[in-house]
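Just one protein chain is left out here, and the rest sit where they should.
So that you can tell them apart, the chains are marked A and B in the order they are listed, and the count of residues begins at 1 in each.
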Amino acid sequence: MQSAIECVGVHKYFGPVHANCDIHLNVAAGSIHGIVGENGAGKSTLMSILYGYYEASAGTLRIKGQAVKIASPADAIRLGIGMVHQHFMLIETFSVLENILLGSEGGPLLAPGRTAMRAKLTEFADRYGLAVDPDARIADLGVGMRQRVEILKALMRGANILILDEPTAVLTPDEADSLFIMLRRLRDEGKTILMITHKLREIIELTDHVSVMRRGRMVGHFTTAQTNMDELAKAMVGRPIALDRHKPPCKAGRVILDVRDLVVRNAQGKTCVDHVSFQLREGEIIGLAGVAGNGQSEVLQALAGMCDIETGTINLDGQELDLNHMDPRRMRAKGLMHVPEDRHHHGLVMNFDAYESAILGFHRDAMYGRGLLDRSAMRSALAQDMEAYDIRPRNPQLRTRNFSGGNQQKIVLSREIEREPKVLLIGQPTRGVDVGAIEFIHNRLLHLREEGKAILLVSVELDEIIALSDRILVMCDGRIIGERTGLQTDIQDLGLLMGGVNERVA
Amino acid sequence: MRRSLPIWADVALIPLINVVAAFLISGLVVLAIGESPIEALRLMIMGSLGSPEGLAFTLYYSTNFIFTGLSVALAYRAGLFNIGAEGQAYLGGLGAALVCLALPDWPAFLLLPLAIIGAGLFGAFWAMIPGWLLARRGSHIVITTIMFNWIATSLMSYLLVNVLRAPGSMQPETRGFSASAHLPNLDGMLTGLGLKISNSPLNISFLFALIAALYVWLVIWHTRLGYEIRTLGANPGAADYAGVPTAKIIVITMGLSGLMAGGLALNEVLGAQHRLLLDFTSGYGFVGIAVALMGRAHPFGVVCAALLFGILYQGGSELAFDQPKITRDMIVVIQGLVVLFAGALEGLWRRPLLALFNLVSPHQPQTETER
Partner (left out) sequence: MEMGSALIILESGLRLAIPLLCACLAGLWSERAGIIDIGLEGKMLAAAFAGAALAHFTGSAWLGLIGALLASLALALLHGFATIHRSGNQIVSGMAINMIAAGLTALIGAAWFGQGGRTPSLQGPARFEPIWLGMDALTLLALLSVPISWFALYQTRFGLRLRAAGENPSALETAGVGVAMIRYCGVMICGVLCGLGGAYLAIAQAAGFLPQMTAGKGFIALAALVFAKWRPLPSLLTCMLFGLLDATSIRLQGVSLPGLGQIPVQAIQALPYVLTVILLAGFVGRAIPPAAAGLPYVKEN
């Protein structure tokens, strides 16, 4: 069979980071090919290389057997490659027709192109079941419809190869089903489809072939009919991890945080946390697992007082909270501390000196001076923490941005943990952190648990979730779709659950 | 390899290069007019620093620029671009004048503090409206502050022509204030220091301006309010995370910013002119933008930049007097070039300079990241 896309020994470096390492990939023409892998496995980088956003540092790309150079999206389009981005590249104020015309107007004046495009749209609507109203404004369309416009955009530019990045991440199950029908039809018409996803169920259901990526490398190629979800999940996460962290048995005490029927909507009005309930006990770590973007972050932010809560009740240490007056400062005062998922955008101010970042959120505390801020008190407080947490270099007056990721994270951790929290919310505790610091952070969290503190952990690293958590709640689509204890489960099991495999069952 | 410039290069060398670039281009303009740039520079420096009178005038102009520079810098720290210092200063003048006109018989020790408060409050008020509109309604603060400048112009010209004009006068200005409303002149003090001066407009506002700079420095770097202002400006997400009441901080910061702009009225209305004149702000509010950008939005930098612009204004006047072909508009050109280089093209010199440093001493001191 002829191959539509071939990658031979492709490498991509970002500075010292080796995002793609010796990638070999062969996508057969007229097939649906899936690429799976965990967050950060390098899938998106590879797609960006194929669409000309990035240039590969080394290696060869072949399209239909011809070696090519793809230096810009324009090159990719010329080669018949179309991309459907996870975050749609649509212009909200434009009509469907205008969005589709953009870049392939067919001449300096729009009128002839418009007429031609309308006719073509009608034709495609019949052929692929891709009906849209050409005059509707994008802003008025739902997500499924917008995605359809994205696909049409690519097809109208003559794409024979369609790359889809997490196409179902934003879709309801019904919308996903009709997307699949559409994609199969496109394949039967001879188009080649390359799809990135986390969801194993979709891979099995839809693809002909599947390639698995892990930590920047291709670790396996499978024919879908001859594999199964267990095998793929194992390939995705690699070695069955030796998780012999000697974790003392859980001595869970009384319930300290009781969340019932929490509902949160995002800025676009989509329900991203859908009736989530759980009880967190003293001396317990609960892990919230899930593919990024399934509502875990919003649970964390809602509990920290950073976003509005639609409905639900939250009971902290026997006291019901007034959901209309949630505010991070108030939550801190009640003993609920928060290590945010993203230290760059939330947890630290990169342009501040480290000792200033180290009081963020607690800057009103009397310990930093009565009237004016007492800078020497601030400095010595951080100097102490720097010893305890081995933060290097030991210089409280260094700019925050000049610390490495691990040391930045330790600044946040020491700030939140050393306040004797009743509940600690912690997101992605080891993202972008070096190996030594990971060890330290994990031990610190387990130690905290020994002291009887309650911890709610959100992480996309499954081994981290399993290593630390006493109970694991798996979220998918804003809902909790399963619960495991840390002893019961393994990565394959969680991977399947996160992939929404029993989402219909739950 | 160095990845960042040493601090001294960042805070001193780059502003210096910006000024030099602005002067070089202005020098070309002078050359094009057919005069000697060297001679022009000499005249400017002599005119501004070469005599006690010149020096006094220089400091008098600097006073204005410290106030408006602080106004812009303060808002800038919160990530707000306040282009409205001109209008806020204008309103500040109104506040001072209303107090002085209403209470002409009050003694100085009561009247002056009240007039100063009036100036500050009116300036603050005029800045807080755009602040509120941003915080509550999401209006773009640049556009609203521009609009408020023009509204202030119309309002003041109405008041000065129709309401506040001195009876029997054709000039759009108020009557002169009573002597108790005059801020003390500093001529005497400078004479005491050995500089014989008479009739300069330099007054005690200069000291107030320095105190204001100190105050802004204290607020920004040593109070919790300042901490929240800087957090909001440097990383709005972190402000959210920390529970900083964003809307409130925006309004308060704009209020303080307008308060500083109102300080201009101390120097001009209470210190020098002793009446409210049409357009007494003469664009000093806009100079504040150049001053703040050049001073890196730091009070100490603002004072330094304000002194430079004081030299520029006084030297420029003297220059225009000696060489009529080079009018005072030269100052505005230099000012624009400073805004261009220190603001819009900020970073233009950074990369070449970094390459230069790497050529000379590639070693990066301890401050660096591990990878």
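The definition used in the following text is that a residue touches a chain if its C-beta (ideal position, glycine included) is under 8 Å from a C-beta of that chain, and two chains touch if they have at least 3 such contacts.
The shown structure was predicted, so the numbers you read here are calculated from the model rather than taken from an experiment.
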Note to self: If I consider the whole complex, including the chain that's not displayed, which of B:176, B:245 or B:343 touches that chain?
What the structure shows: B:343
Checklist line | Full-complex contact with the absent chain, from B:164, B:259, B:293 or B:307 | finding: B:293
Item checked: Option from B:5, B:29 or B:225 whose C-beta touches the chain left out -> B:29
Item checked: For chain B, the residues touching the chain missing from this view -> 29, 32-34, 81, 83, 133, 137-140, 142-144, 146-148, 150-151, 154-155, 157-158, 161-162, 286, 289-290, 293, 324-327, 329-337, 339-340, 343-348
Item checked: Missing-partner contacts on chain A, residue numbers -> 48, 51, 53-55, 72-74, 76-78, 83, 85, 89-94, 98-99, 101-105, 107-111, 113, 153
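The rule is short, and it goes like this: only the chains that are shown with their structure count from here on.
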Next item on the list: List the centre-to-centre spacing of chain A and chain B in whole Å, with centres computed as mean CA coordinates.
Entry: 47
Item checked: chain A partner contacts - residues on chain B that touch it in the complex -> 218, 222-224, 227-228, 230-231, 234-235, 237-238, 240-243, 366-371
Checklist line | chain A to chain B touching residues, read off their complex | finding: 16, 304-306, 327-332, 338, 340, 342, 345-352, 356, 359-361, 363-364, 371-373, 375, 392-393, 395, 398-399, 402-404, 407, 434
